[in-house]
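Complex shown without one protein chain; remaining protein chains in place.
A and B label the chains in the order they appear, each numbered from 1.
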Amino acid sequence: MTRLLEARDISAQIEARIPGTTLGVVSGKDPAVLVKPEAVLEICRFLKREPGLEFDFLVAITGVDYIDHLEVVYHLTSLKHNHSVILKTRVYDREKPSVPSVVSVWQGADLQEREVCDLMGIAFVGHPNLKRIMLWEGFQGHPLRKDYL
Amino acid sequence: MAFRTEPITVNFGPQHPSTHGVFRMRVTFDGEVIVDMEPVFGYLHRGSEKLAEERTYTQVITLTDRLDYVASMSNNLAYVLAVEKLCGINPPERAQYIRVIMAELVRIASHLMGLGFLLNDLGAFATPLMYMFREREKIMDLFEMVCGARITFSYMRIGGVAEDLPPEFYPAMTRFLKEMPGYIDEYEALLRENEILLARTKNVGILQPDKAINGSVSGPNLRGSGVPWDLRRADPYEIYDRFEFDLPLGKVGDTYDRFLVRLEEMRQSVRILNQAMEQIPKGPVRASVPMLVRPPIGDAYAHVEAPKGELGFYVVSDNSIAPYRCKIRSPSFINLTVLRDMVLGWKLADMIVIFGSLDVNMGEVDR
Partner (left out) sequence: MDWVYDLFPKLHAAIEGWLRSILPPSIESAGVYIVMGVLSAFLLINVPLILVMVLIYMERRLLGRFQHRLGPNRVGWQGTLQVIADGIKLLTKEDIIPANVDRWVYNLAPVLFAIPVLLVFAVVPFGEEIYLTDLNIGILYIVALTATSTIFVFMAGWASNNKYSLIGAMRSVAQLISYEVPLVLSIVGVVLVVGSLSMREIVDKQSIPFILLQPLGFLVFIVAVSAELNRSPFDLLEAESELVTGYHIEYSGMKFGMFYLVEYIAGLAYSAVITTLFLGGWKGPILPQYVWFVAKVLLVFAVLIWIRATLPRVRIDQIMGFAWKFLFPLALINIFITALEVLLWPEGFPAWLVVVNLGVALGLLVVMQVLFRFPGATRHVVPQALVGRG
């Protein structure tokens, strides 16, 4: 079984290493670590390199529109230790939301970030080729947002 | 007069015999050698994720049929698993067995098609493809007995499956399980040692294990690179922990290994099916679930080992009758991340074969 690591522990580990970047834990079916958007890249790098954690496999990047904020969810798995963690970050600026890109950490983020950017309108800063992917260039709006009709 | 050469840019697709649908590649050639390639997506984009937000939880099942349309059962399964996780529903044991049987049957069907089209890309004029369709047809017949449909099944339900197996399913299934290993041996005898096939696929398009993991590649492509990662083994959903099966692994990570892994996986699927048909208990096939499911507020992610790789559904609920957000983690789409790095420096003919060996399905790539 893939073990979902205790979000509280991971949060504490991140806080100990990179202080002032976590915002606690989102409870639910699968508790997730909530982090500040600007620190995502640094935290991901830490999660990938840290012995004992080594999240080498980026499962999915998801954008969710909660109307008052946009959320980006990272599902991470370590093939080595067979455990996983969920990372969430919230952006409150609906006009120009931006999150650092993690392509430099996992190449697998490449197309997924483009997709989230295309459909949810979240800019991933530092992405090498951030263009629309599903829709055509010049398309107005971002269809997966709740205010897109 | 001095000769001057210049690279040419060729558009492969969206309509091309071997882009497996409507994929498009903008390729720059220097002679026959690829110096640049840019994948272009979106020609089959239907906005499944947005559509799901307007449908009830049960209705979304029909949308999942249209993702990877050669392996609809796996898509059904991944979605209902996510909703069941969200609601905390446990399907009856018989339903779980039936689901596993369907998922494995569809894996065989999908691999047959994947291999057949790979051989077609290699230029074997439709003969292996037709041989493989012969068996796929039998699997489609089995599905037709079970749910009446041959492509878009919509067979799984939240809390179980739509209906119990019909009595005529058992003899047909027994016959299929008896014949299938022989057919797989036949493919292997015909193809495995073929000189031209070896020359065309061995060491072509090598995907190193670390690159594969870093690129989020999953499924037979990851195992072809020698990474022993199979969700049926690593994170057993349903009742996969009750079955014995091996994980076929590649050694080099080339096209030939991916080919062999798929061939061997079909054997393992037959093995699982044999065990499942033996163990399957009597009982109900559906938990009592209300017609309109209203999961509690929250989110859940569930994944299955679909024929193409890790298929996951991330469902967010706001306690209404429709999902608030339904994200599809589609293996075909994410497997294409590494395509560019894999084809650079190879020849035109190799590119087609490498792309074919990744076995993507455009319905799932563009969603």
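FYI, a residue touches a chain if its C-beta (ideal position, glycine included) is under 8 Å from a C-beta of that chain, and two chains touch if they have at least 3 such contacts.
Remember, it's a predicted structure, so these values are computed and weren't measured experimentally.
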Chains still shown that are in contact with the chain withheld from the display: B
Option from B:T127, B:T174 or B:N319 whose C-beta touches the chain left out: B:T127
Contact with the hidden chain (one of B:V10, B:A189 or B:L292): B:V10
Missing-chain contacts mapped onto chain B: 7-11, 16-18, 26-30, 32-38, 119-127, 130-131, 133-134, 194-200, 202-204, 254, 344-350, 352
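By our rule, only the chains that are shown with their structure count from here on.
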Distance from chain B to chain A - Cα centre to Cα centre, in angstrom: 25
Complex interface listing, chain A residues touching chain B: 1-2, 28-30, 56-60, 62, 64-65, 73, 75, 79, 82, 86, 106-112, 115, 119, 132-136, 143-144
Residues on chain B engaged by chain A in the complex (per definition of touch): 41-42, 45, 47, 49-50, 85-86, 211, 213-217, 227, 229, 234-236, 298-301, 303, 310, 312, 314, 316, 324-325, 327, 329, 333-334, 336-338, 366-367
